[in-house]
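Quick one: the structure is below, and I'll ask about it shortly.
The complex appears here minus one protein chain, its other protein chains still in place.
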Amino acid sequence: MQAPRHLISTDDLSLQEMEALFESARAYEQDLSGWPDVCRGRIAATLFYEPSTRTRLSFESAMLRLGGGVITAADMNVSSASKGESLADTVRVVCGYADALILRHQSEGAARLAAECSSVPVINAGDGSHEHPTQTLCDLYSLWIERGRIEGLDVVFAGDLRYSRTVHSFAYALARFRANIVCIPQPGFDLPKYVVQRLREEYGVEPMKADASRLGHLAASSDVVYLTPQKPHQLSLFTDPQGLSVGNVDAVYMTRPQTERFGADSELDETKYLQLGKRQLAAESLRDAVVMHPLPRRDEISSEIDTDPRSIYFKQAARGVPIRMAILAALLGRTDVLGSSTPGPEPSWPAQKSGLVCGNQSCICHTEDRHVGVRFRLVSRVPLRVSCPYCSQEIEFGVVGCSTTEHFHAPDSRDLRKVHPEHMVFFRDGVHAQAAGFKAARGASTPHPG
Amino acid sequence: MQAPRHLISTDDLSLQEMEALFESARAYEQDLSGWPDVCRGRIAATLFYEPSTRTRLSFESAMLRLGGGVITAADMNVSSASKGESLADTVRVVCGYADALILRHQSEGAARLAAECSSVPVINAGDGSHEHPTQTLCDLYSLWIERGRIEGLDVVFAGDLRYSRTVHSFAYALARFRANIVCIPQPGFDLPKYVVQRLREEYGVEPMKADASRLGHLAASSDVVYLTPQKPHQLSLFTDPQGLSVGNVDAVYMTRPQTERFGADSELDETKYLQLGKRQLAAESLRDAVVMHPLPRRDEISSEIDTDPRSIYFKQAARGVPIRMAILAALLGRTDVLGSSTPGPEPSWPAQKSGLVCGNQSCICHTEDRHVGVRFRLVSRVPLRVSCPYCSQEIEFGVVGCSTTEHFHAPDSRDLRKVHPEHMVFFRDGVHAQAAGFKAARGASTPHPG
Partner (left out) sequence: MQAPRHLISTDDLSLQEMEALFESARAYEQDLSGWPDVCRGRIAATLFYEPSTRTRLSFESAMLRLGGGVITAADMNVSSASKGESLADTVRVVCGYADALILRHQSEGAARLAAECSSVPVINAGDGSHEHPTQTLCDLYSLWIERGRIEGLDVVFAGDLRYSRTVHSFAYALARFRANIVCIPQPGFDLPKYVVQRLREEYGVEPMKADASRLGHLAASSDVVYLTPQKPHQLSLFTDPQGLSVGNVDAVYMTRPQTERFGADSELDETKYLQLGKRQLAAESLRDAVVMHPLPRRDEISSEIDTDPRSIYFKQAARGVPIRMAILAALLGRTDVLGSSTPGPEPSWPAQKSGLVCGNQSCICHTEDRHVGVRFRLVSRVPLRVSCPYCSQEIEFGVVGCSTTEHFHAPDSRDLRKVHPEHMVFFRDGVHAQAAGFKAARGASTPHPG
C-alpha cells in the first residue's frame, strides 16, 4: 500500500498545488450544491480533542457537499482517552472506519504523529499553537479570489501579532507567495522574533521601518514595520528617512486579542485594544482594502463596518467550505489537483542512546512516549541545527558524536557534514560525551578553521 | 439577494399555509423512506445552545429522509461561545456552511435575532419560554390527521397550564383555527392572565365557566373553563347556571408539571399531580377523545393507558418527522407550499436616544447588546403600546415624545396617531422628557378628550 498524502502544514504543498486548489475551490464556490457525487461512498472522520465548532462544521459541510459521509467525535477528550488510549492507537483504529481523518488536538505535532500512524489521509485541523493549514489556505484563497493574485500584494496585519498562530502561519504563506506585510501591532504585541527570523531565513524577508502617515488612525499609536521579500531596489515605494511609505493597501487582516494566552498580570487592558471602525477605515490607504479576520471577533472590529462592502470577513469564513471541498476531493483522490507523488515531510531520524529531548512541553512527543521515540530532523548542516519533527521547534544540544568514529564535535564543526544523521549522538556537553566513551574531535570545542 | 423566509413563530404562517404544510406532511408520512432526492445536495445545520435531543433528532431525521445532509452542534454553549462570540456573529458564519439553520437557544427572541443575521432560512427550535413553532405545528398536524380538521374541535387542556409554553402556543394556534379549549388546570396552575388576554384581544375568545359533570374524575377537583372564539348564541352546547356543559371531547392534551420552573417553596406536591389513567379515561365525554402529550411525560399519564387506542402521544411524537420534512422542504424552496412572498415579522424601529428598555431579563436583546440596539414594534396606536420585536413582550414607558415637534404625549393621546414611529422618543415620565428638552403637548398628562 502506497503511503497516503496528508495535509499537516501548508509546507506540504507547492505553490502550484495551492493555486490548483484555489482554482478547484472557485469552481465549487460557484455552485455549492452541484457536486453530490464527487465523494459518494467516502467517509471522513472528524476527531476533535478540543472543541472548535466552526472548524468542524465547515469540514463536515465540505464533505457533505461532495456527497460524502461524516462520522464525528466532537469531544474526544471525554471519551476513549479516559480509558487511557494513546492518540497513536486511536488513529490506527479510526483510520479503519473512514477514508480521511480530520484531527484537532491541543498538543503541537499531534497531526504529524497521526499521519505516521494512519493508513488514510490526515488533515490537520489545528494542533495547539503549531499549524492550522486549512485556515491559512482559506485566508490565501479569499485574498486570491478578491485580488486575483497573491504575489506582490500589500497586506496589513493589525492587532495581537504576538500570540496569534493564525497570523504567523499566514505570514509565512504570504512570504512564500512573495506578498508584502505591513505590521501594525497592538503596542507590546509585535510579531515574535522567531517568526521574523524564519521569514528572513526561509523567504529572504527583511523588516523595514515604515512611514504610516497614510494609514491614518489605525496606525496612530503603533510602530509600523514593512516586511517584504523584495530587495529595496525592487520596491516601487518611496523611501525616505521616515521609512518606507505605505501606499494602497490590498487587505487588512485584523486579529482577536488572544486574552486566554495572556498572563494574569496582562500587559493589555482589553478595552484599549486596537479597533477597526469607520474612522480607521476612512484612511486614504485603505480605500480599496478588503477587511479580513479569522473570527471569532470580539470588539476589535466594530459592527458599524459590517455592512461596508470592504468587510469580507463573513465571506472569508464561508469560503472555508469550498477550499475544504477542494482539499478533501484532492486528498481522497477524486481530483488530480495534487501530484501523485507524495512529497511528505522532510526525513527524520531516531535520537537513540542520546540525550536529545524536545524542549517544547506542549509537544505531542511527551505524552505519546509509549509509542513515539524522540526523533530529530536536520535544520542546517553547518552549523548543525536540529528540530523536532512533530512540533517543528529547534532542539538544543551542546556537542554531537558520531557513533562510527566515536568522536564528538561542536555544532559548528565542518566535519559534521560527513556524519550521517543515523550515526549522530547528541550530548548536553563534552563532559557527558566523554562519560559515554566519545573522544573530542579536532576542533570539538572550537570551530574548525576549514 | 432576496431575504429568505424563516419560521420563528406560527404567526409567520397563514392558516392556508399551515394546511398546505399538513397536506405535504401527510404525503411524506405515508412513505417516509420514499423522498431521498427532495433535498439532495442541501445541508441543514442544527445549532443547539441547550440540549434537546428529541427535537434535534427529529429535525435531523427529517432532513436525512429528504436526502439532505446535516451538520450538528449539539452543545454550542460549551464551544464557540467560550471564545466570547456573539450569537449574531455565529449565525453570520454558520449560515455560510448550510442551506438552513435550526436554532435552539435559552434566550427569548434569539431566533428572531438569528433570522435578521442569516442569509439562509432560520427555523426556531425553541427560544426559551417564547416560541417553539414546530412543536405547535406537530400538535396541530396530529390533531388534523386524527380528526380531519381543526376548526370547531373541542380540545381539553389538563395539568400545568401556567408554566407550559407548549400549551400557550397551542392555545393561540387553536384559537386562530377557531377551535375550542376546555381548561382543566391543576389547581393553582391556571392559564396565565396574559395568555387569556391575548386570546381575547387577538382571537375574540371569551372564557366561560363550564359544567364538567360529564368529564368525570379528570375534572373532579378543578374549576373548568371553556374558551371559545364563537359567540354564545352560536354555541350548540347547552348553557345553564352550572355553566356550559362540555360534551364529546375531541382530544385531551396533558402536560408535564414544569417542576424545574416551580419555586423552592412549590405550591405543588408532585405526587398529587393530576393524572390520566384508565379511571379518568372512562368518562363518557372522553369516549372518542385522542390523548396527546408533548412528551417527555413523568407520571401524569399512567403507563396503563399506553396500549389504549386513544393514546396517540407516541404517534404524535413520530409525526414530528413528516411535519418537519414539510417545513424544511418548503423553506428550502423544494416545494411551493409556502408563498414566495415573505410576510416577515411586523416592522420595528430603533429606540434611539430614548429610555426604552425591554423589561424581560431573559430576552436576547440584553446579551447581544453589542450587535443589537433596542427596538420596538407597535402593538396598538391608541392607546400607544409597544413591544420588543425579539421576545414579543410589551415594553413599559410613561410618555412619548415626537422628535420633530419636540412635544411629548401621554400614551392614550390621540395625537400620537400622527407621530411616525421613527420620530418616537420614549421616557419614563414627563420630568425626564422635559429634562431632555421636550415640552408637554396638550393633554400630555391627561387623556385628550378627542
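We just call them A and B in the order they show up, numbering each chain from 1.
The definition used in the following text is that contacts are C-beta pairs under 8 Å (C-beta built on N, C-alpha and C of every residue); 3 or more make two chains touch, one makes a residue touch a chain.
Predicted, not measured: the structure shown is a model, and the values here were computed from it.
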If I consider the whole complex, including the chain that's not displayed, which of A:8, A:32 or A:98 touches that chain? A:98
Among the options B:58, B:186 or B:413, which residue touches the chain absent from this view? B:58
Can you work out which residue in A:76, A:137 or A:205 touches the chain that's missing from view? A:76
Among B:148, B:296, B:309 or B:437, which one is in touch with the chain left out? B:296
Residues in subunit A touching the chain absent from view: 40-43, 45, 69-74, 76, 78-80, 82-85, 88-90, 92-94, 96-99, 370-371
Listed in rising order, the subunit B residues that touch the chain left out are 33-36, 51-54, 57-58, 60-61, 64-65, 67, 70, 72, 74, 256, 260, 295-299, 303, 314-315, 317-318, 320-321
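Methods note: only the chains that are shown with their structure count from here on.
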What rotation angle takes the CA atoms of subunit A onto those of subunit B? Round to the nearest 5 degrees. 120
So, in whole Å, the Cα centroid of subunit A is separated from that of subunit B by 48
